[in-house]
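A single protein chain has been omitted; all remaining protein chains appear in their positions.
Let's turn to subunit A:
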Amino acid sequence: MTATARERILAATRANHFEANPLPTVPQFTGNDSVERFTEVLQSIGGKLCAYQHASHWPK
């Protein structure tokens, strides 16, 4: 009986499995100041940051 594409691909892939590193853990990367980063990126694309302590301080 002819093998299906699924069987062929899985067999060929499994035949070429190799020893490798385990799957690494993805860290949180929390060391950056996100406000500072946001400001940098915003300004790099021509934006301007207007920061207010409270919504009531926003200009009318």
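Just so it is clear, contacts are C-beta pairs under 8 Å (C-beta built on N, C-alpha and C of every residue); 3 or more make two chains touch, one makes a residue touch a chain; residues count from 1.
One rule holds in what follows: contacts and distances are computed from a predicted model.
Chemist: One chain isn't displayed here; going by UniProt, is it "Ferrous iron transport protein B", "Lactate utilization protein", "Multicomponent Na+:H+ antiporter subunit B" or "ATP-binding cassette domain-containing protein"?
Modeler: Matching the unshown chain against "Ferrous iron transport protein B", "Lactate utilization protein", "Multicomponent Na+:H+ antiporter subunit B" or "ATP-binding cassette domain-containing protein" yields "Lactate utilization protein".
Chemist: Which one, A:16, A:34 or A:56, makes contact with the chain that was left out?
Modeler: A:16
Chemist: Mind pulling the subunit A residues that touch the left-out chain?
Modeler: Answer for subunit A: residues 4-6, 8-10, 12-24, 26-27, 29, 31-32, 37, 40-41, 44 touch the chain left out.
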